[in-house]
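For this view, one protein chain was removed and the others were kept in their places.
Think of it as A, B and C in the order they're written, each chain with its own count starting at 1.
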Amino acid sequence: MRCFIGIDLGSTTTKAVLMDEHFEVLGRGITNSRSNYDTATRVAKHEALINTRFTLFHRALSVLPDLGGKLDQFLGDLERNFRLEQFLDQLADLERTCLANVKGERFKGKERAVGEALAAVFVRLREEAPALFARDAKRKSDFFRDIAGSRFMTVAQEIAKASALSYDLMLNVYDKAIIDVENRPPAGEMKDKYLKALERVAASAPEFGGLVGRIAGPVREGLEIPLEETYLVGTGYGRVTLPFSKEHIRSEILCHGLGAHIMYPQTRTVLDIGGQDTKAIQVDPAGIVENFQMNDRCAAGCGRYLGYIADEMNMGLHELGPMAMKATRTVRINSTCTVFAGAELRDRLALGEKREDIMAGLHRSIILRAMSIISRSGGVRDQFTFTGGVAKNEAAVKELRQLIRENYGEVAININPDSIYTGALGAAAFARRAVEH
Amino acid sequence: MSAMPVTEAVKEQSMLKQKEMIAANYELLATAREAGRKVVSTFVPGNLNELMMCFDVVNNLPEINAIQNGMRKKTGGYIMEAEKRGHSEDVCTYVKADIGAIAKGNLGPDGRPLPDPDLLLLSYTGCFTFMKWFELLRQQYKCETAMLHVPYEGDGKASKNMRDYVVKQLKEEVIPKLERVSGVKFDIDRLRQYLRESAKAEENFVWVLESAKKRPSPIDAYFGGVYYIGPIFTAFRGTADATEYYRLLRQEIEQRVADGLGPITPDGEMHQERYRLVVEGPPNWTSFRDFWKMFYDEGAVVVASTYTKVGGVYDLGFRHDPEHPLESLAEYCLGCYTNRNLPSRIDLIEKYVKEYEADGLLINSIKSCNSFSAGQLLVLREIERRTGKPAAFIETDLVDPRYFSPANVKNRLESYLQMIEQKRQGATPSAAAE
Amino acid sequence: MTVTAGIDVGTGAVKAVLFEVQGDQTRWLVRRTERVRQRDPFKLAEQTYDGILDEAGLKRGDVAYVATTGEGEALSFHTGHFYSMTTHGRGAIYLDPATRAALDVGALHGRAIRLDARGKVLSYKMTSQCASGSGQFLENIARYLGIAHDEIGMLSKKADNPEKVSGICAVLAETDVINMVSRGISAPNILKGIHSSMADRLAKLLKTIGTIDGAVLMTGGLALDDGLVAAMQEAMLKEKVSYPVRSHPDSIYAGAIGAALWGAFRHEKLVRLGELAKAS
Partner (left out) sequence: MTATADIVARCQTLFDDLHFTYAREWKAAVPGRKVVGYMPFYVPRELIHAAGALPLGVLGGGDQLEVIHGDAYYQSYICRIPRSTVELGVTGRLDFVDGMLFPSICDVIRNLSGMWKIMFPKVKSRYFDVPQNFRNDVGGEFYINELNELRDMLAELGGRAVGDDAIRASIALYNENRRLVRDVYALRSKQPWKTPSAEVYLLMRAGMILAVEEHNRLLSEYLAAAPQEDRPRRDNSRVVVTGVFCEQPPLNLIKSIELSGCYIVDDDFMLVNRWERSDVPVEGDPIRNLALAYLHDSGDTSAKYEPDQKKKGLYLVDAVKRSGAEGVIFAAPSFCDPALLERPMLQSVLAAHGVPYIAFKYAENSGQMQPIREQAGTFADSIKLWSEQ
């Protein structure tokens, strides 16, 4: 079938959306951009294709009466098991790469000890893996780098201590290896992984066990549908560095405007807070951009700011919002300089402020900056759509809602769980249109 | 801020003429000491060139030197030098480029040292930084300074009180100091003669600027414009050379109009005029060519700019007037672009967007220059509101290469032009919405 | 005989030293550095202090003057506090008496401090807020490149074609670096590029503080980064200055040393004035 792909190369994440010719979204994929842009594009596309398969499974299976209300549950199980397969694959890759890196001056005489410690770490990581992908498990992030990294650090610290090795040394091995692993596209036959996942579901979820026979057929069919890349449009921060020709590139402003329009046709104002930039876009009823403003060269108050804070507190990005929600008051933070975010945090802690309250203040300060950019672009008009990675953060959303109400009265505020894909969605729509005309 | 010279790309007659004129002035500067001529440093906006000519002094313009050095990519080092000497990172980089250059031998574009000034003529039009700049130079040179305080047109017009004040300062302060430093007695008839010459050049200059109303526009009124303002904004207004330059220029442009041609760019003829823009704010000099290229590669032509009005808003009708020499100089100083209040600036831009049938306004906001920049975001809003045309905002600096981020500028410019394009295609039904 | 302690609470590391002082004679007893890395610096400071006392076989009561510096103003157990530049200056003179300027480069800042022979601060200049030239930044990048911080220097010195990094903001510089990785620029060239940009900024600081007639001693954590030291020496060569820029193996302790020595100085004076009671 003909597919249209939009790629949004963000400064922190790369997103892909795959669309059929009826402008129907089939799949979404996301990955870390913190590597090579070509690879990022490849991986995001790959992820979107995986996601597309699940959509196709859904289509094929929804005609089966037996699954009834349990279809979503089943697909969820299937996907988690698929992810687990992938995770184990990459973990094996990581282990190989780590071991290969244990050589040279720094490791002289310690090769064996480090090798053994690493082996012990990976045994633990493999053991833990299924639990990470269990039904109600909460993961720190969706990226291999983050999930594997945070567990590696914790486990490695214990093991290093036990075997009297330096923790720094272990970290160093990991830091080096993860880059390679991340930049290697997933290997192995994809189809096998779906099928293996199916087996795992059959084995672990008795309620689906009996159905496997009938499910396997449609799943196999779904796997056979050819997905042909008809047209691709790239957008975002990294687009200039890509080997795309000019016709395959749209500015991220247009893509975000159109993407938001597609999700919410009544949208007039769009706010996007990404890793390194914040944009406010005004669109007309047809999704055409009328005005836009972005932050200037200073990266203060963008998503990366939260990244620095998370690093400083050794927390996952997912955890910042919930912590801020526990605040009883909001500490005033005036500087949103990303680089000094950590210093600001320490400063406040030293003054005896509570973490949650500081966290609430940090979120508010980001949103205040965004409010200025919105104001610069002409203010908020009904409806308002918030997109970008930071829209996933509940504390940021809460502050935003409140400030919008205070400054612009009651307006409809749209936040889509898939809002991080807005730019890619717009790009995919441009790809679809490019073929039409 | 001001005009700049020297390009290799296309050798039109007028360009060659301008090159000669500039080379000659640097020659005069380099040999001033031997020739026993006095050197007066002064600023571009509201400069008193005709008056200075009456005293046979040589005119040195630190802003132009900074531009020249910027285009030759020397200012990065000069600015660093000034910062090492205790100047703040925050302040105007023209000042720092000048101070840094002085610290490093103050070489002119021809590689010869520029002479120390005998007089700093601080005509203080449209910017407070000028005052500090010359105080800093005065501390360095310990030379005589003549201050001409030009009041700001806070209500959008020059009052009688302002004019009287400027004229009185010319009479009581500026002329006596020029006489004393140069040893030449002031002759008002000489001044009248120069002013007459100025008015002639001004007439043709305005014609050239207004030729951009044609479609396609035969000139780029920003990137090309900075060459066209060269003679009239700097050391040549009032000379026969300048008159000749503008006569030649006009002839050339008339020919382009007749041939239906667009502007010349460093890469040759510009092919298709896809976007017509009005630009507010000075250009960036350190990456001037790259900056320009971003425009002509996309088919964007600047049809009117405010920067070409910093040395006089001639297209609103002002001409130097030999019948009222000092009054006319006062009027000139008071009326320069950045000496007009913000509402007048907005009115002017609105007029340009409408009369030149532009697709929109682009603001190049210059970090250095508060005189231009403070308030530009309101300008943007007002223009959008009044004309219904989209406006965009980019940020660079005059001569500080650290503040020119090509990727950033290009991203915004492209987004802006794509937006204009998208709008133009109008309500192409978004199939996607269904 | 008097024992004094100097504790330098930094954003990157806590440094603590003990000194024995008798008139003009000083003896350095113990030293210890603890990297902060997501720990509470104040608790860490207290632990570190108790740790070095243990090591020296002393008790808190044996110490005549506990001097803090850096962010240690708030520590409850100190006798007095001296500000960083005061202490780095004094520490630099102690480590290398020919020093006439200290260049303190720590986790989040850079400072050039001009001194006289006695360690008095004559003038200084700090990096301004936007700082990609900080240890923290270098550390982030190194982590990203998979390089341990004590390897940085060695690698940087292997560079053959360093790539400049934009000097405005660490966040944007980070992206620069990521782009470089994807363009296949080698780690040594990236690190050297960062070192050179940092060195340019630091050289600018040194130029701003006035004429230095003596050596410049790099202090603080980054003085241990010999890649930066080398870049610094190249930058100074470019500036055509006559004075040498160097580092010292104990440079990271300069602040703590200075604090301990100033503590001794104050202690003596307070004893002389019989004001010890008031000082605590």
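The definition used in the following text is that contacts are C-beta pairs under 8 Å (C-beta built on N, C-alpha and C of every residue); 3 or more make two chains touch, one makes a residue touch a chain.
Everything quoted here is computed from the prediction, not taken from an experiment.
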*Could you list, sorted by label, every displayed chain in contact with the chain left out?*
A, B, C
*Among A:368, A:411 or A:434, choose the residue that contacts the chain missing from this document, as touch is defined above.*
A:368
*Contact partner of the left-out chain, one of C:121, C:138, C:165 or C:178*: C:121
*Decide which residue listed in B:47, B:234, B:373 or B:387 touches the omitted chain of the complex.*
B:373
*Of B:21, B:53, B:66 or B:95, which residue touches the hidden chain?*
B:95
*asked:* Give me the subunit A residues in contact with the hidden chain, please.
replied: 296, 298, 332-335, 340, 343-344, 347, 368-369, 371-373, 375-376, 403, 407
*With the missing chain put back, which residues of subunit C would touch it? List them for me.*
71, 73, 82-86, 109, 118, 120-121, 123-124, 126, 128, 262, 265
*Which residue numbers on subunit B touch the omitted chain?*
85-88, 90-92, 95, 124, 127-129, 131-133, 135-136, 138-139, 142, 145, 147, 149, 151-152, 154-155, 159, 161-162, 164-165, 168-169, 172-173, 341-346, 365, 367, 370-371, 373-378, 382, 395
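Here is the rule we go by: only the chains that are shown with their structure count from here on.
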*Mind having a look at which chain is the central one, using mean CA positions?*
A
*Considering A-B alongside B-C, which chain pair is linked by more C-beta pairs in contact?*
A-B
*Could you tell me the distance, in whole angstrom, between the mean C-alpha positions of subunit A and subunit B?*
49
*asked:* Please output the residue numbers of subunit B that touch at least 2 other chains, ranges allowed.
replied: 405
*Which subunit A residues reach two or more other chains?*
297
_Which stretch or stretches of subunit C touch subunit B in the complex?_
128, 166-168, 204, 207-208
_For a test of understanding, state which residues of subunit B touch subunit C in their complex under the given definition._
80, 83-86, 89, 402, 405
_subunit A contact footprint on subunit B (complex, rising order)_ = 377, 381, 384, 390-391, 393, 395, 403, 405, 407-408, 410-412, 414-415, 418-419, 422-423, 426-434
